[in-house]
Every structure is written in structure tokens, then in C-alpha cells.
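Note sheet for the following structure.
Heads up, this is only part of the complex; the chains shown haven't been moved.
Note that the chains are named A, B and C in the order they appear, and that numbering of residues resets to 1 at the start of each chain.
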Amino acid sequence: MSMDSFLLDGQLRRFLEEDLEHGDITTDAIFDQETASARFVARQPLVACGMEQVAARVFCLLGGQLEFGQMAADGSRKDSGDVLLTVKGPVRTLLRGERVALNLVQRLCGIATLTARFVDQVQGLPVRIVDTRKTTPGLRMLEKYAVRCGGGGNHRYSLSDGVLVKDNHIAACGSISAAVERLRGRIPHTVKIEVECDTPAQVEQCLVCEVEIIMLDNMDTATMTEAVQRINGQALVEASGGVNLETVRAIAETGVDIISIGGLTHSAPAVDIGMDWI
Amino acid sequence: MSMDSFLLDGQLRRFLEEDLEHGDITTDAIFDQETASARFVARQPLVACGMEQVAARVFCLLGGQLEFGQMAADGSRKDSGDVLLTVKGPVRTLLRGERVALNLVQRLCGIATLTARFVDQVQGLPVRIVDTRKTTPGLRMLEKYAVRCGGGGNHRYSLSDGVLVKDNHIAACGSISAAVERLRGRIPHTVKIEVECDTPAQVEQCLVCEVEIIMLDNMDTATMTEAVQRINGQALVEASGGVNLETVRAIAETGVDIISIGGLTHSAPAVDIGMDWI
Amino acid sequence: MSMDSFLLDGQLRRFLEEDLEHGDITTDAIFDQETASARFVARQPLVACGMEQVAARVFCLLGGQLEFGQMAADGSRKDSGDVLLTVKGPVRTLLRGERVALNLVQRLCGIATLTARFVDQVQGLPVRIVDTRKTTPGLRMLEKYAVRCGGGGNHRYSLSDGVLVKDNHIAACGSISAAVERLRGRIPHTVKIEVECDTPAQVEQCLVCEVEIIMLDNMDTATMTEAVQRINGQALVEASGGVNLETVRAIAETGVDIISIGGLTHSAPAVDIGMDWI
């Protein structure tokens, strides 16, 4: 499991530039060529994400001779006190990069950890927990990767790579069938059509239009169960809205194929990770 | 209260490019030149942030003729159901920009709202609630503005505009006095020196070195009270670590001048805001 | 039919910078504030593409007061001598932008025109002519739009928005079934799986794996016809390889759903368009 480093570097550079502006005036005044060793330590149980491709890479971009020891594998479960990363290098590089590296991995591990909790809740059921486009602006690639590290899957990445007809589309266009008709023949044949439904009547329309994915939005579990039975394999069924750790298993038990959860990315609390000198 | 639009546009463009990639295939296939009116509605009580400079600007960047009606003032308190923004323009622009605009203002209003809760907790006390550098990578300017909208203040922005000698600096350098000595004469005279202290002994050293700001890190309130009395106005006193809505008032009552809270930006839950057609 | 201007401007700017480098030394030395009127004229029959969003926009980016008269609609068929665009503005802007504007629309109209010839060849048959990723580096968004202007459709845009298992994937992975198995559960549920097949045996494997799109690569029409009958609606069928204006109708008559043609973008000859003063 990994991300494309080629695509990450530009982002990491921008994050460093944001925190460095014209340089680290504290560190530059105090230190010269000293080297040190440091480790990233989990201060709570978590699912690891980004030690190699994010944290270590941040230090590498800042330059100087660096040696990395341990690196927690992406997706591995760690306990409080576990070492996630060890690095030896110039003090100036370590202190310069510390905050950006921590800000990133605390957030990514937070998302992976929350995702894993949802996945654990639905263990044994044939359902997939996925994210949404409710990601932090500028961090989508990283956050969607963190969801995968937590055992989840990804919904479409952007407005470009998936078709989702939402309530506002339907309202502005007039009807589901009108919207779907315009889509057929205009979108690439490689992409499925998904429609957001608030009511059983809309589900019926989707079936008439032979939509490939039907999203049941904010339905109660009874309505969802009926919808799943009515759809009966003619489309993938996705549940969305009002999903939390308490409700997710009941939703999964309705038989839906996919449960999408915006909170995986917009509300995952950052986990606590510290950088200590060795 | 406002941000520098000149500095924001580049960021907003990147966020739109992230969500658009090569275009909105759903909206482009369904709509042509239709126009519509929409409003952003608070679905919970919140402190407003970013309606004009972020949400409205996102739509402007996408182009087309746009008219804005209401715009909740930054820093204003709003109830569930209140309208935060109304916009009339091309359906394509509204649907393209919806997610990016919402992702941003939900997060920013979340930070402003949480900050306001902390500020409310210390009402009447001569203390200032401030943020840290634990912001979301790429969003620092926006998030620090949201803290101000919530009634808080800002700590240093980056490694460039403030000196903070932290535990790792002290450990690597040997002592507080060694670090401060190297700083004097090397940093601009316009910047104050702040040192992070874990113990009363370190506070003593700071006083000897005539440090301008002393951070009391993770001390209990009894120790903090003593430190404040010992410092006795010779330096600004900042409390940090373990601050939450339950503990903040007690910390403020120790007499510290500033309380810095990483959680304002790294853990503020996004508030719920929806975009509805009018 | 249109492209997202928000996404185009950065590209058009780069193209202008390439041709301007540090300025137009000829025009700057000869002209000052003079204005003129010019028109783009088709010097051969063609399908129009890009007059408003590309050619006119190029002039707008260069600045000055501009008035546009006629603009040939994207996708409209024009004869030799037809006026495609009229523009009035500063001589310096018109001469500076002429070459970049022409270089772009000659290429885009060329692609639209070639696409239309293929589409004409298969008139009446239930098949769709689509492009590939064999586009000019840096021009994909524009070229894929030109294909749509010519009446064609788009295959996946990039490596991100569609799954295509090609010969080299199969060889490196061992088998179609091994590849598809790894894909299931790792790719977004919004994306279809397509597999490139060179033989009827591979088509059989695809059917076993329930692949959504089967590409018949470089097969003769007899083999294709058999494959279409064997697949019998269980997957979309795409023909690829060796498609030209002579062969395309016979290929379409095999019953395939989609015919993808790299030559639409990599080998469409530029059409002849001139810019004349009025």
C-alpha cells in the first residue's frame, strides 16, 4: 500500500514553505552542524499512516544526511508508547520539519484510526466503508490514502472521475430520468452513474433508468432494508447520511453494499504523536 | 476583520483544481446555461467565518455572472436555520463550487465556534486565548483568521516570525541560557524571545536571561500560580498543554496572560452547513 | 458544449509565455496604440472547435479592449471561406496572439474534423467512436473536448479515472483473473474494470471474472463478430487497433459498442485557418 511520491512532493514542499516562510529563526540562531536522533512515539493506540512517505519525506526535502531506522508500516495497529519512526540527522533539519511532519501524520493516523473503528464495527458483513469528497481542501490524496490504510475504500476522488446525481442536480434538472438521459452518451463509458435517492419513489425511478449505483441518503434502516430488497442486485446500493459508530452496524445489516461516511475525513480527531530526542 | 484576498486566491484555485481535476462530468453533461439561486444555511448554532472571502470568492473564481445577497459577517453568532449566504448564478458554477466552499466554511466556522466557546469560558478575566502552529497544512492563514473571528488571538504564524525555544531546543543545546545567549544579537530586534518551561527551575533561568515570554508547559494550576507570582510582570506568561473547555477557566485564574490551545485548529469539529436551492 | 474556463486559463497562459518569452520585438517596435479588425477564415471544410474558449480567450488574456463579432459554434460544420471568428482590438494584441490562437484551433478543428469523418462512416449503427490517452502531452483536456465537438465520445481521461488492464499488466501479473482479483475491493466502486484481450481465450477469462468492459485489441472482424456474440451483452465491448476510415464501418458492423481510435488525437492533420485583417 503506498501513494505516488511523484505526486506528493509538490504538496509537502508547499506545507514546509508555509511553516518556514523565510526560515526558522530560532533554530538557525542556536544550532549549526549538530546532529541528533529522534523518534516519533504514539501517545495513544492508533493505526499508522504516512511514516515513510510523509514524515520521513518531509525531513528528506529539507536536506542533509539522514538515516531512518524503524518505520511503522501503513495500516499497522500500534499501542501507546510504540515507536513509529526513528531518524538521525542534522538538528536543524529535525527541528525545522518536526511540526509539519507531526501535523500531517497526526491527522492521517487519526483518519486511519477512525476508519478502522468503523471497519471493526461491521466485521463479518459484506459491506465496504468508504469516504466522500468531504476532505480537507488540499489534502485529498493524503486523506483518501489514510482511509485505505484504515481498511476502508474510496468513493470517487473528484468531480471528474465519477458521476453522482445529487438532490440539487435533480431539483435543477426536473427529474432523475431527465438527468440520466442527458448523462447517457455524454460521459465516458468507463464510469458508472450513481444517483442520490431520498425516497423509495426515487429508487424506483433509478431502477427504470438502469442506474448502476443507488445511494440511499438519510433513510432509516427499515426503509433501507426495503430498498435493498427492491433493488435486488440490479444496482450497487450505497448508504449515506447519519452514519456513526453506533449506527453503522445496523445500517450494514440492511444489506447495503457500501456505506459512505463524510466524518471519516472531516471530523476525525487528530491522534497524539510526539517527537522525542533519543 | 478580513484577510488579504490577494494572498487567498492562489490557495482557493488549488482547492478548486483538486476537486475539479479535468472538469465536473456530472454537471457538464446535465446542465448548460441554466441559472439558479442558492443559500447556505446553518444547521446548528455557530460563529460565522468566511462567507464573503471564501465561499463567495470560490464561486467568483469559477466564473459567470453572480449576485450575492446576504452574507453573514465574520465573527457573528448564528442559530440553526439562519441563512449565511445567498447567491444567484449559473447552475454549473453553483454545483461545481458547492463542495469546496462548504468544506472550507464548515471547517472555518467550526474553528471560530470552538474558539468562541473557549473565549466565553474565560469571560471577565484578563487573558487571551490564542492558537498554535498545529494548523492543517496548507490552511494556516485561513485557520488563524478563523480563530480571530471566534474572538481569539494568534500566536506566531510560522518559524520565521517568532522565537520559541522548546524542550527539544533546550535539550540539544544544553541549557536555556546557552540558547538565549546565541539568540541575542542574531534575531531581529523586533521579535520577542519565548521559552517553554516544564519546571519552576526553568522559569528561574528565564528570568535570569530576561526572556520576554515564558511558556508554562503542562504545569498544574498550583505550580502555574506560583510561577505567575514569581515572574511578577517581568515577562508575559503563556500557559500551554492540557487545556480544554473544562480546565481553561481554572488555568486563566492562575493569572497567566495568554493561553495557547492547539486543539482550536487541529481538533475543532466541522459545523454543519448546507447549500439549498431557493 | 463547453470546457471549464477556470481550468483552461493556466494552460493558455503558458502557451502564450512560450511564444512571447520576453515580448514581441517586431510588433512592439512597429506599433503603438493602433487598433484593427481581423477575422479567422476557414481555408478548407472543417468542424469548428475552440473559437470562443480558446482563440478569443487567448486575445483576452493578452489584454486591451476587445470586441468579438461572429464565433463559429463548437461542433458546427463550416466550408472553405467561412468566417469562424471576428475580433476588433489593439493591433499589438492581435499580432501577439495570432500564432498561439491559430496553432491551437487549427489542431483542435483538425481533431474535430477527423472525428466527424469517423462518426459519419458509422452513421446508423449503434456504436460510439471514442478517443484514447494517445493525446498530445499537455493538451489532453483540449483534445478530448475536440473529439466531443466532432461527435465522438471520450474514453477514460487519465490513469486515475478508469481501470484498463493491458497486455503488459497481464504479462507482469500472470493472468487476467489474478489482475482482476487484486482490483476488486481496491478500486473505487464507481469505476468499471476494462480488460484488453488479444484472443478469444482471454475474452472467456473476462467473462468468468465478470469484467465490465472487454476490449478486443487488434482482432480481425470475423473474430470480433464471434466475440461479440459470445459476450452477448454481459459486458460492454470495445474494439481497438487498426481502425481507420476504411475499416471503421466493418468493425462497427461486428456489433461492438465502442470503437477507440488513437489516431483521432495523435495523427489528425491540422486544418488550414488564416487570420486576415478586415
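Here is the rule we use: contacts are C-beta pairs under 8 Å (C-beta built on N, C-alpha and C of every residue); 3 or more make two chains touch, one makes a residue touch a chain.
None of the values given here were measured: they were computed from a predicted structure.
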| item | value |
| --- | --- |
| Full complex stoichiometry in copies [only 3 chains shown in place] | 6 |
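Just so we're on the same page, only the chains that are shown with their structure count from here on.
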| item | value |
| --- | --- |
| Overall pattern in which the protein chains touch one another (line/ring/star/complete/other) | complete |
| Cα superposition of chain B on its sequence copy chain C - rotation in ° rounded to nearest 5 | 120 |
| Innermost chain, taking as reference the mean of every protein Cα atom displayed | A |
| Gap in Å, rounded to a whole number, between the CA centres of chain B and chain A | 23 |
| Length of the line joining the C-alpha centres of chain B and chain C, rounded to whole Å | 45 |
| Chain centre separation (chain A, chain C; CA means) in Å | 33 |
| Multi-partner residues of chain B (at least 2 other chains) | 20-24, 28, 96 |
| For the chain C and chain B complex, residues of the former touching the latter | 2-7, 140-141, 157-158, 160-161 |
| Contact set on chain B toward chain C in their complex | 16-17, 20-24, 28, 61-63, 96 |
| Of chain B, residues touching chain A in the complex | 11, 14-15, 18-31, 34, 36, 38, 91, 94-96, 98-100, 103-104, 106-107, 133-140, 157-165, 168-169, 171-173, 179, 182-183, 186-188, 191, 266-267, 269-270, 275-277 |
